[in-house]
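Note that one protein chain of the assembly has been removed; the remaining protein chains are unaltered in position.
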Amino acid sequence: MDWEVVIGLETHAQLATHSKIFSGASTAFGAAPNAQASAVDLALPGVLPVLNRAAVDCAIRFGLSTGATVASRSIFARKNYFYPDLPKGYQISQYEIPVVSGGTVTIEVEGQARTIRLTRAHLEEDAGKSLHEDFHGLSGIDLNRAGTPLLEIVSEPDLRSAAEAVAYARALHRLVTWIGICDGNMQEGSFRCDANVSVRPRGQEELGTRCEIKNLNSFRFLEKAIEYEIRRQIELIQAGGAVVQETRLYDPDRDETRSMRSKEDAQDYRYFPDPDLLPLSIEAAWIDRVRAELPELPDAMQQRFTDDFGLSMYDAGVLTASRDMARYFLDLLPCAGNDAKLCANWVSGELAAALHRESLEIQDSRVSPQQLGGLLKRVQDGTISGKMAKELFDVLWREGGEADALIEARGLKQISDVSSLERIVEALMAEHPAQVAEYRAGKEKVFGFFVGRAMKASGGRANPEQLNVVLKQRLKAE
Amino acid sequence: MALTDTDLRRLARLARLRLEETEISGLREQFAGILGLIDQLQAVDTHGIEPLSHALDLEARLREDVVTEMDQRARFQSVAPQVEEGLYLVPKVIE
Partner (left out) sequence: MDLANTSLRQLASALHERRISSRELTQAYLERIGRLDGQLGAFITVDPDKTLSQADAADARIARGEAGPLTGIPVAHKDIFCTEGWLTTCGSRMLSNFVSPYDAHVIEKFAAAGALILGKTNMDEFAMGSSNETSHFGPVKNPWNLAKVPGGSSGGSAAAVAARLAPAATATDTGGSIRQPAALCGVSGIKPTYGLVSRYGMIAYASSLDQGGVIAPSAEDLGLVLNTMVGFDTRDSTSIERPTEDYTAALGQPLKGLRIGLPREYFSGGVSPDVAQAIDAALEVYDRLGAERVEVSLPHSHLSVPVYYVLAPAEASSNLSRYDGVRYGHRAAQYGDLNDMYERTRAEGFGAEVKRRILTGTYVLSRGYYDAYYLQAQRVRRLIVNDFREAFARCDVIMGPSSPTVAFGFGEKTSDPVQMYLSDIFTISVNLAGLPGLSIPAGFGAAGLPVGLQLIGNYFSEGRLLQAAHGYQQATDWHRQVPDMARA
């Protein structure tokens, strides 16, 4: 049978605020356990939540970036359940009226663009962490993360493969980091996905029973978990079984998903409007203000790079992989004579390789756009060859400095002026009359012999193109 | 409406309240009275009436995004039942 896969993602993006969503505690990562758990985060008797304006700003920014509707009035609700990392016994979230609804994200898989619809995005608080290392068989609870603001972004079940799910997650990741609402650090849990996966015979209208795979915090795990889950569901149905709606966890060590038994008992979250929080009102003026501050979005910039600079969609995609990448490229461009293709090649080639070698982000590059631009300018005007430029790039990377000064100091300047090249060529011809005769008799291969000798004679500094011209001219003469 | 013993056990489970078997019949009886009271609402015509969460029609007031809370772990954990190395200890959490 031919199976169709149906996937929807729920993504939790930790919002890049200084303080928590409902308290004045810090959200910084890595503090000593419970050092950043304030009275409110601990749910001491009598404490109350007050909403952080910056978290709302982030939600508006996201809504505007995806063409969604930002609600003029939204409601915070309590989701009630008991868990030791949930100090109040309820999570403050949004339920019936979220701050953002609708919107789309565009993805590209195998050269094919698709629009994925978003259901909603809502504000909520994160829970703490349970640590299971040995405390005499007990668990330790750290509530530093409790109350960290999250934007939960829910997609429609529009994704049809693990690859599409990953492309969507990557596009979302690029967007939330681009607009600065999330640091995107997946190891620290700042961006994590739950995948709802089901399968159905192709052509069948009604959806199959879905399973939710929780807490996938890398693109690779997301892909592998979904692939495993698809296989599991198809095999199960083909063997005459039925998929049970449940929550599953992905175990990367065994590359499989397994049922979360503790969440099996029928959940009834008893959502109701949080009486401690009044309705969130977002006026048009606030939305306008956020809109005015919004940067050019990655999709638009990618398109612009192809339109304005004649770059391929692929190159433009690489250059807009992150906002810092795009910023680097745009800073580099004027320093390098606005040669977009040359800049694109260098950023995605030498620079990317060097960054990769040292696991650096582009904003931490050892070679600044100004330094690289200075180098590329000398490639453009023929002062140095591409090969020399690569060597010099390594020097710049290792030792810093400036291209012109290095060229000067190392005497690397290309010999491009015709009279100097003519002098070299004439001397060579006088030295090797036999080869000159061979060439003139039609043995064109000998040309390469002269190029090699001329390069050597110039100490590798002869401008190859100029040398070609001079050689051809002189050899042909008489 | 009346609550069965099964209903009461399910509610107690949701609310994480251990119910002794001896408590159940008394509760069932009290609940009959309480439901009799609140079921009066079912007869009220509220067609077209918006639910009201707060008597005063106010909007959320927002905080500025500033860290105002300092580390008070020692003070807060001085009233905790069981802590070790700054962590609250509980029976093993099984996921």
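A few notes on this one:
Chains here go by letter, A and B, matching the order in which they are written, and residues are numbered from 1 within each.
Definition applied: contacts are C-beta pairs under 8 Å (C-beta built on N, C-alpha and C of every residue); 3 or more make two chains touch, one makes a residue touch a chain.
Source: prediction; values computed, not measured.
Where chain B meets the omitted chain, the residues involved are 3, 7-8, 11-12, 14-20, 27, 30-31, 33-34, 36-42, 44, 46, 49-56, 58, 60-61, 63, 72, 75-76, 78-82, 88, 90-94.
For chain A, the residues touching the chain absent from view are 39, 42-51, 78, 80, 82, 84, 87-90, 141, 268, 270-272, 275-278.
Quick note on the criterion: only the chains that are shown with their structure count from here on.
Here the spacing of chain A and chain B, counted between their Cα centres, is 41 Å. Those residues of chain A whose C-beta lies close enough to touch chain B in the complex are 17-19, 23-26, 31-40, 42, 44, 50-56, 82-85, 130-132, 135, 137-143, 249, 260-262, 265, 268, 270, 273, 275, 277-281. Those residues of chain B whose C-beta lies close enough to touch chain A in the complex are 13-14, 16, 53-54, 58-69, 71-73, 76-77, 82, 84-95.
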